[in-house]
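Only one protein chain is missing; all other protein chains are in place.
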Amino acid sequence: MEDSFDKTILELESRIEELKKLNMKPEVQFDSEISELEKKLKRTMKKTFSKLTPWQVVQVARHKNRPVLRDYIAMIFDEFIELHGDRCFGDDHGMIGGFAMIGKKRVILIGHQKGKTVEDQVKNNFGMASPDGYRKALRLMKLAEKYKLPVLSFIDTPGAYPGADAEARGQAEAIAKNLTEMAVLKTPIIVIVTGEGGSGGALGIGVGDAVLMLSNSIYSVISPEGCASILWRDGAKAPEAAAALKLTAPSLLELGVIDEIIQEPVGGAHRDYAATADAVKEALVRHTRRLQRYKIRKLVEKRYDKYARMGKL
Amino acid sequence: MEDSFDKTILELESRIEELKKLNMKPEVQFDSEISELEKKLKRTMKKTFSKLTPWQVVQVARHKNRPVLRDYIAMIFDEFIELHGDRCFGDDHGMIGGFAMIGKKRVILIGHQKGKTVEDQVKNNFGMASPDGYRKALRLMKLAEKYKLPVLSFIDTPGAYPGADAEARGQAEAIAKNLTEMAVLKTPIIVIVTGEGGSGGALGIGVGDAVLMLSNSIYSVISPEGCASILWRDGAKAPEAAAALKLTAPSLLELGVIDEIIQEPVGGAHRDYAATADAVKEALVRHTRRLQRYKIRKLVEKRYDKYARMGKL
Amino acid sequence: MGWFSKRKRTAPTPVKKDDIWVKCHACTAHVYREEWLSNLKVCPKCNFHDRISFQERLGLIIDDGSFHEFDKDLKAPDPLKFVDAKGRYADKTRQTTEKTGLNESVITGRGKIHGMRVVLAIMDFRFLGGSLGSGTGEKILSAARFALKHKMPYIVISASGGARMHEGILSLMQMAKTCAGIAQLHEAGLPYISVLTHPTTGGVSASFAMVGDVNIAEPKAMIGFAGRRVIEQTIKEELPDDFQTAEYLLEHGFIDHIVQRTEMKDCLYRILQYWSSK
Partner (left out) sequence: MGWFSKRKRTAPTPVKKDDIWVKCHACTAHVYREEWLSNLKVCPKCNFHDRISFQERLGLIIDDGSFHEFDKDLKAPDPLKFVDAKGRYADKTRQTTEKTGLNESVITGRGKIHGMRVVLAIMDFRFLGGSLGSGTGEKILSAARFALKHKMPYIVISASGGARMHEGILSLMQMAKTCAGIAQLHEAGLPYISVLTHPTTGGVSASFAMVGDVNIAEPKAMIGFAGRRVIEQTIKEELPDDFQTAEYLLEHGFIDHIVQRTEMKDCLYRILQYWSSK
């Protein structure tokens, strides 16, 4: 993270941590200092996070401690029966899915899995899915259609995997097919962008009746770095590109691309998993319930109308 | 061909050939001898081919000069627009297909392509299709369903390709999926076994409303050699196994597995391409016309009933 | 696709009644027979799930006393009047029935899983290597029809060396026949779960066993289309050890889930809740 917008916050956090450790010993007493620092931290955090620049939001969205799909599964879902494979070539670990229960609702869950440990990240290609991943997701969505289950789709990817083998096995075809099938899938689809919504790799599981976004997540046609190096001919202009691309949740809400912003706790999702999970769960359950009231035909009609309006200003 | 049942025929044919060559020269005159020999050939051929043993039929079905799919395409179809690929992994040359016109009928044609030259045979894996081949065939059948075109399926394969890569990419799944989808495909399917109908590799494109067979073709759950080496513990007992397996057209008609036998010219398809092609064309057009009269729902119902009766004696 | 060729490479457990040791097919470890049996024929060393009888399977899956068998008296027909070097096929099936008490390689019926009504087919390898005969196909289809009619989920637990060559082409046709039944369940939106146990190969792997809404396998089960030796002859090299195992198929995208024998019942119940909840 080149950007040091949260330097003060990090320093405060580490000092509080230190004092708390010292406080364990009986001979010292830092209670009041800690309390003072915590108040200060809260103020600073609130101030900082209330006016993040788009580029700072990018940093938060990509934060190494930001919850990933398996975290949400553990926190939000009462059951997850993972289903594997595309019935054709392989089982992509960058895209996972299966039967899942949220509250009393049974759903099909799909989503990118970024991984946190190095080992995980290598296995998952850092959440960059292969054609097998998109095909697995489609297979599960078709299963959802058959079993009349809503689909919950979790987006968190830098983009579709740009490897030679992914091209050879039809990355373009796999994404295109998903877009086409999702447009007319006969069951509700609720999409949530939890971290990075990277281009076609995100959209490949991103067509839905409700598209939600965590407040510090991003969704963009290209990475700010990529955009900067092309249009500014200078990768260091990423902050400018991030602003120009309008990749933050409020901008996307205004553009009609997403339907709702889920507010993260002050300080970002990575500072409070539990509160983040609660907010995500509430929103998912609410939208699932809302969308299940529609007749399927009407639902698919509305979905079509929504996408037909995209960019029609 | 270990079996020499057509030794006399081959000798007669080669003598006639020789004399005809000599006859080109003005100084000699073998007309009457040729005529004599031709009569004898005709008699012998008729006699031999009227009582072929199952094992001899196997030889004819596998004859190196037997017409292959590309021969039929050239002879029977007025147009063939080949379509390639399974939209997933590759384009199998052992299974081909596309739009085709037969008489005034437009159809989707699929089938095994065995090849005759060594180069071709290697490219086509001797007509042993890979999962990609079965998936390509299914894609084309779905296209037929969408365009309301009948499917003509030509079977001629020793079996599905038994390679490690074919297993890895799901030979079993690809065939199973085809069987499941073909059972309810909403368009007429006319199948013809033109040479070898080898086990699951044949059936993978073999579920149909009408299943026809050339009179010297075979259709079996296992090769006679394979059966003999297992049940007789001696591959040389293939003739016995061929008889026991009931793999010839008349037996299969009796068992209700096929619907009609298309008579080959005396001497086998490889001795008269034109007459074979005419017979095949007539039958295909006739059955296509017949099946197109059904309402699709009724057609699929009848198809189901037919397969539900298989083996119910 | 014949089951005999398969049976050779998956030789029956070399257990004599009086042996106190069992040798595991998968890891070749020697295990106390008693320990192995009490572990439901699962190798305690490598977790290989060996074959079990349909009675054992039924006890592990279906609520006690809830099973009602279909087509109990349906016997394997002999449509080809098949005779090979060892004699008549009809004699072979009769002897097998005498020895095992089984009329065919599959038992079908309805029953309950934790109170939930299901239609079930269980293949039993003891009857001619679990091969796919006309009777097998008839029973599997007929159970599918029952599920369709009564809008119940259908579970098929496979264990098969493949086609039954004594019934020739009619064995092959059972692949199409059973898949036609599954296709109707798919169209009706009824759940079809396939459980693949050791071994599921040849014609069974290439038909109903591979087209489940969910394909579940037991650990280390051998699952594949062509025989290992045939493939080795084709590619002229040796295959990796895990080739055609459940784990290999999971990795290659054809199996959803690998489940311990002891957890299979709960797993099926939990999965089917995703359908029956409506």
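So that you can tell them apart, the chains are marked A, B and C in the order they are listed, and the count of residues begins at 1 in each.
Throughout what follows, contacts are C-beta pairs under 8 Å (C-beta built on N, C-alpha and C of every residue); 3 or more make two chains touch, one makes a residue touch a chain.
A quick note: this is a predicted structure, and the numbers were derived from the prediction, not measured.
Among the displayed chains, contact with the absent chain in the complete complex occurs for A, B. For the chain missing from the display, the contacting residue among A:93, A:114, A:139 or A:177 is A:177, taking the whole complex into account. Contact with the chain that does not appear here is found for just one residue of B:15, B:63 or B:106, B:106. Shown as candidates are B:146, B:233 or B:309; the residue that touches the absent chain is B:146.
Checked against the full complex, the one of B:72, B:89, B:134 or B:154 touching the unshown chain is B:89. Contact with the omitted chain, checked across A:118, A:164 or A:274, is made by A:164.
Not every partner is drawn; the one left out touches chain B at residues 79, 81-91, 99, 106, 132, 136, 143, 146-149. Listed by residue number, the positions of chain A touching the unshown chain are 160-164, 166-173, 175-177, 179-184, 199-200, 203-204, 206-207, 219-222, 226-227, 230-234, 237, 240-241, 244-247, 252, 255, 257, 303-304, 307-308, 310-313.
The rule is simple: only the chains that are shown with their structure count from here on.
Think of the whole protein's Cα atoms as having one middle point; the chain whose own Cα middle lies nearest to it is C.
Taking each chain's centre as the mean of its C-alpha atoms, chain A lies 54 Å from chain B. For the pair chain A and chain C, the distance between mean C-alpha positions equals 42 Å. Those residues of chain C in touch with two or more other chains are numbered 186, 252-254. Multi-chain contact residues of chain B, defined as those touching 2 or more other chains: 169-170, 173, 177.
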